[in-house]
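A protein chain is absent from this complex, but the other protein chains hold their places.
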Amino acid sequence: MSEAVKPQRLALMHLFWWFMFAQGGVIAALLIPVHVLVQGILGPLGIVPVVDRHYDTWVSVLGNPLVKLYLLVLIAFPFFHFAHRLRYLLVDFGVPAAKSVPAQVVFYGGAVVVTLVTVYILLTTVPI
Amino acid sequence: MTTEATAEATTEAPAAPREYSWRMPANWWTRNRHYFLYTVREFTALPLALWLLWLLVEIRRAGDGPARYAPHSSTAFVVFSVVVLAFALYHSYTFLTLAGTILHFKVLDRPVPARLIVLSQFAAWAAASVVVAFVLIWFAHE
Amino acid sequence: MDFESYDVLVVGGGLAGIRAAIAAVEANPRVRVGMVSKVYPMRSHTVSAEGGAAAALGPGDSFETHAFDTIKGSDYLADQEVVEAFVREAPVEIIQMEHWGCPWSRNPDGTIAVRPFGGMTTWRTCFAADKTGFHMLHAVFQTSLKYPQITRHDEAFVTKLLVEDSRCVGVVALDIRSGRFDAITAKSVILATGGLGRVYAFTTNGNICTGDGMALAYRAGAGLKDMEMVQFHPTGLPFTGILITEAVRGEGGYLLNKDGERFLKRYVPNKMELGPRDIISRAMTTEFEEGRGFEGPHGKYMHLDVRHLGEKVIDRKLPFMRELGREFLGIDIVTDPIPVRPVQHYMMGGVDANISGETPILGLYAAGECANVGLNGGNRLGSNSLPECLVFGAAAGRAAAHYASSARPVTANPVDAMLWDEARRVEAEYLEKKGGDERIGPIREEMQREMDAGAGVFRTKEGLSRLVRNLGGLRERFEKVRIDDSSRTFNTEIIAALELDFMLEVASVIAFTALAREESRGAHARRDFPERDDEHFLKHTLAFHTNTLAPRLEYSDVHITTFKPQARSY
Partner (left out) sequence: MPDKTITVRATRFDPERDREPRMQSYEVPFTDESMVVLDALNHVKSHIDGSLSYRWSCRMGICGSCGMMVNGTPKLTCNAFLRDYWPRPVVVQPLNNFPIIRDLVIDMDDFMHKLKSIKPWIIRKQELPLGAGEHRQSNEQIDDFRQFSECINCMLCYAACPVYGLNNEFLGPAATALARRYNLDSRDQGLKERLPVLGEAEGIWECSFVGECSVVCPKGVDPAKAIQQTKLDTTMRFVLPYGNRE
């Protein structure tokens, strides 16, 4: 009797963002550690030679369209993952407002912006 | 279907009894080791995001031209990367394990055991890392 | 008047009760059904049933043999036309449960699998691993959620049946959460309140099995049938009374005494571990008395050994037993034998009802363990009880719906007064009483000890007479009971008091009827009358409420159609 009848619809937006979250998570898990290790630690310490240590090698690699595509995936996808996690982390810390539509716009919008910036940078830096 | 509160109340029964409602303490995530590790797991997003932004900057700087190009190599940066690496490894470990346990396939009508799936996830991680490391290092010699 | 009124009211949310509720709705979709239960339905004690549910499904089986096994198992005290109807309906009900989602274990070809069980000549016990009752109860409860005609009153405790002009028109129920008394009226009422194991100290039954329905019907004037017939299961875990299912023996487990001997060869040589429960429990008790049991901190015990079955069979067919061993005993049954001893398990006796669940009180029906429709006689065969709940639950549901469609509506007037009286009674006796000096706990514990001692596996005239006396004494002490809890909100102490009141009632009936049956039949084994006496006691005992503790006893004939009584040997 007292049962509140809630409209029940498959939340397609949630489904999409979860999908992006999962994809981004996989990409981040498979690819980020090795980049951090090689480009963030081994390279700067000079333990091994790394492409981004020299202008020539870095540019020649960045000029490759396949590399550009790869970097887009590497950077853009995880941001959807990050956006999702950080949004829920805020909820966990007692900020239910992080569930609101404006918050979604900010977080996922942020990921979209990072994606666009990445595309822009990849296209304008060392153009093919 | 609810337990209907109808019927004649004969005795001077109190109105609907009060319940003590639950309120989540703000520090809930510190009260149990698992909760804490979960929070750390979710938090990995932040350092990883920062590091990728750095990578974006690194890419952008390739546009500065040969004369002005200077890759980051300060100690602070290395320390930052070490910290990020710890988070990154934690993310990879938790994500692949968890993803492995929820993926479910059948081969020849038999479910593939979760252990095998997790193992293959880690194998994929190793393979991807080797390939990426190879590219990053090998093409540095050109 | 705004009390809740239904066409059919089911008291009890166990297998029998829910099956009855669904049957009533399916018989007539316009019927409004109420279901009252003192616990959420999925907590009902059916949930504990482990081994399985018997039905002559398989090609190698027949109604005939299932009927004969049941009647022989009952020591010829079963009503044979009831048994015949039962064995015919049981397979249909098992299929119905399958359609409702019960995850029956299967044969390689996808049909429902069966396993052997005690006292059954062929394999006919359907099972869902070793959590059969759990799966059946959850399947039927979850299915019941789809019927909008069924309204539940969860955690409401029925304290009294409303009887007007010898017609049952509803119940008075205490809403446990608010402490309020409600009259829930109905054109017909079905009792499905389960067993009474808690009158014993050592029992497999849960805390809620306190014989409420039997006491309610008894006080309302219905007869209780064959209450001396109490089943003891051979394999309970010492201390906790947790049941080790008969399926363990069905799957090939051995019972061993302290000499490592399969002692059943001296008692049921042709059946060994697959003998019926009454005989094996007596065999174990005899072995204990003759010094061939193990001695433990919680008394004597035997070993139930499944080590030879191997880990694979155990994990596939008896996973819950392994879980119980690990959790409650700290043993792995793959490598260690299980300590077991006989334990009170089931009540054959119950509210006198016919094949449709009708009791002699107009509009009152009974089904499941709290009823005695004449199926189990002196000893129930393992795995006959779950199908009994289905078959006779459904029958009672249909009959009650049918009756309700033509019965005249319940009038508010006398109901109001009866509700008021009952509420005042409980308040005066428990809530507002001053000066009592006894707690419930010690009285209950003493009753349980007395019942174990006096009305256990073997009985004697002296023991039963002492029991009768002591129960009288306990009843007097109960009059002076004191309640610590004065709150109305979720007052479980009042519930415990009401339950103890019911238990003292049914315990006395057990004691008196056992004293009167001067023979040994089925589960009722008298040391002083070791033989079955068909001449005097091929009869049902009927006990009726009087103003004293002693019931008025009557006897009625057993219906014998096909199978003439013969010696019962295995």
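Letters A, B and C mark the chains as written, and numbering starts fresh at 1 in each.
By definition in this document, a residue touches a chain if its C-beta (ideal position, glycine included) is under 8 Å from a C-beta of that chain, and two chains touch if they have at least 3 such contacts.
Here the structure is a predicted model, which means the values were calculated and not measured.
Participant: Among the chains present in the display, which ones are touched by the chain that isn't there?
Facilitator: The chain that is not shown touches these displayed chains: A, B, C.
Participant: Among C:R19, C:H66 or C:K131, choose the residue that contacts the chain missing from this document, as touch is defined above.
Facilitator: The missing chain is touched by C:K131.
Participant: To test your reading of the contact rule: which positions on subunit C touch the chain that is missing from view?
Facilitator: Listed in rising order, the touching residues are 39-40, 42-45, 47-48, 92, 95-96, 98-101, 103-106, 108-112, 131, 134-135, 138, 142-143, 145-146, 154, 177, 206-208, 239-243, 297, 323-324, 327-329, 439-442, 444-445, 483-493, 496.
Participant: Residue by residue, what part of subunit B touches the chain that was omitted?
Facilitator: Subunit B touches the chain not shown through residues 1-3, 14, 17-22, 24, 28-29, 31-32, 34-35, 38, 42, 98, 101-104, 109-111.
Participant: Name, in rising order, the residues on subunit A that touch the hidden chain in the full complex.
Facilitator: Its contact residues with the unshown chain are 3, 6, 8-12, 14-15, 18-19, 22, 85, 88, 91-92, 94, 96.
The rule is simple: only the chains that are shown with their structure count from here on.
Participant: What is the distance, in whole Å, between the centres of subunit A and subunit B, each centre taken as the mean of its C-alpha atoms?
Facilitator: About 12 Å separates the centre of subunit A from that of subunit B.
Participant: Starting from the mean Cα coordinates of subunit B and subunit C, work out the distance between those two points in Å.
Facilitator: Averaging C-alpha atoms per chain gives centres 52 Å apart.
Participant: Let me have the rounded angstrom distance from the C-alpha centre of subunit A over to the C-alpha centre of subunit C, please.
Facilitator: For subunit A versus subunit C, the centre distance works out to 62 Å.
Participant: In subunit C, which residues are in touch with two or more of the other chains?
Facilitator: none
Participant: Can you list the subunit A residues in contact with two or more other chains?
Facilitator: Not one residue of subunit A touches more than one other chain, so the list is empty.
Participant: Which residues of subunit A touch subunit B in the complex?
Facilitator: 1-3, 22, 25-26, 28-41, 43-45, 48-62, 71, 74-75, 78-79, 81-82, 85-86, 88-89, 92-94, 114, 117-118, 121-122, 124-126
Participant: Write out the stretch or stretches of subunit B touching subunit A in their complex.
Facilitator: Against subunit A, the touching part of subunit B is residues 2, 4, 24, 26, 29, 39, 42-46, 48-49, 51-56, 58-60, 62-63, 66, 69, 71-74, 77-78, 80-82, 84-85, 88-89, 91-92, 95-96, 99, 124-125, 128-129, 132-133, 135-137, 139-142.
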